[in-house]
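Of the protein chains in this complex, one is absent; all others appear in place.
Let's turn to subunit A:
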Amino acid sequence: MLNYTLRRLLFAIPTLIVISFIIFAILALAPSDPTGNLPLTIPAEVREKIRIALGLGEPLPIRYLKWLQQFFINEPLHAIEQMFGFSFGGGEARTRVVSFATRGPVMDTIMERMPQTLWVVGLSYVVGILIAVPIGVISAYKQYSWFDQVGTFVSMVGFSVPTFFTGPLLIVIFSVQLGWFPSVYDTTLEVNSLGTFWQQIKQMIMPVTVLAFYNAAQISRFMRASMLDNLSQDYVRTARAKGMSEKVVILTHVLRNSLIPVVTVIALGIPTIFSGAIITEQIFRVNGLGQLLIIGIQGADIPMVQTLTFMFAVLIVLFNLIADIVYGLLDPRIRYD
């Protein structure tokens, strides 16, 4: 298993380098201009100077190599220095990945935005799973019952209605009409008392609901299909013939087998948490990673977009590996030797 993991990690390195170059090339070839948002009164030669100051004057390969060095060497060194409080020396000479828009290090901004995304999107993923698994199990066990029919209908709705519809719908009902929850997520809120904690819950309910609904719809269908596959297996009959209770038959024998593919699907979905449900974050004004990416694209903030996109790529490669390893742990028939 360890061997396999190491081999996969080694293989990931060339994959990620190729990905980073593709992202870089696409962004460089895109007809975007970081000075495009500046007032029209600024003359062209000044704009050109700004571009050169941002480093855009250099040829593409040089810019790419600089980014590689900044991202893979300078940023990790900086992070280690920050964490343990000692210096490798030459810190001033090491340039970090700097945003075109804020002129501050990209990583600092990302770290500021990360908690909001993890809280809102991550929580909605967890809630979605917690709802989806029992629904999938019951729908499969009582196939074609009213519970299953309603579950199928609701997940079809959850699956097909986009979050940019359910989001505003909830805002209209619960913020505008009923006035229960705020429609804007306030990031500056500090949770230090029961009152502010309640406020935090209130502002999280709607975005979490919208995303959890969507996630639950998807995962419950997987869960149901996987349970149905296993319910008709011979070993289920064996378990019943041994005199095991229905609870043991379903929740031990069938569920354990059915979870194998579902856990894989869940693991593969985790990177999408970090890319932050972009649209939902926009709707509820959650200033998380998704919103950061959108603003970065709009302002042609190439280092920001490059870094964020590449981080998502790393997460996807990483969680593909994790999904494979978890699969091996759950299914004794799989051996990676």
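Quick notes on this one:
We take it that contacts are C-beta pairs under 8 Å (C-beta built on N, C-alpha and C of every residue); 3 or more make two chains touch, one makes a residue touch a chain; residues count from 1.
By definition in this document, contacts and distances are computed from a predicted model.
This complex has a chain not shown, and the name its UniProt record holds, of "Ferrous iron transport protein B", "ABC transporter ATP-binding protein", "Ferredoxin like protein" or "Sensor histidine kinase inhibitor, KipI family", is "ABC transporter ATP-binding protein". The chain not shown here is touched by just one of A:37, A:82, A:149 or A:245, and that residue is A:245.
Which of A:72, A:180 or A:235 touches the hidden chain is settled by the complete complex: it is A:235. By the touch criterion stated above, the residues of subunit A touching the omitted chain are 233-235, 237-246, 248, 253, 256-257, 260, 330-333.
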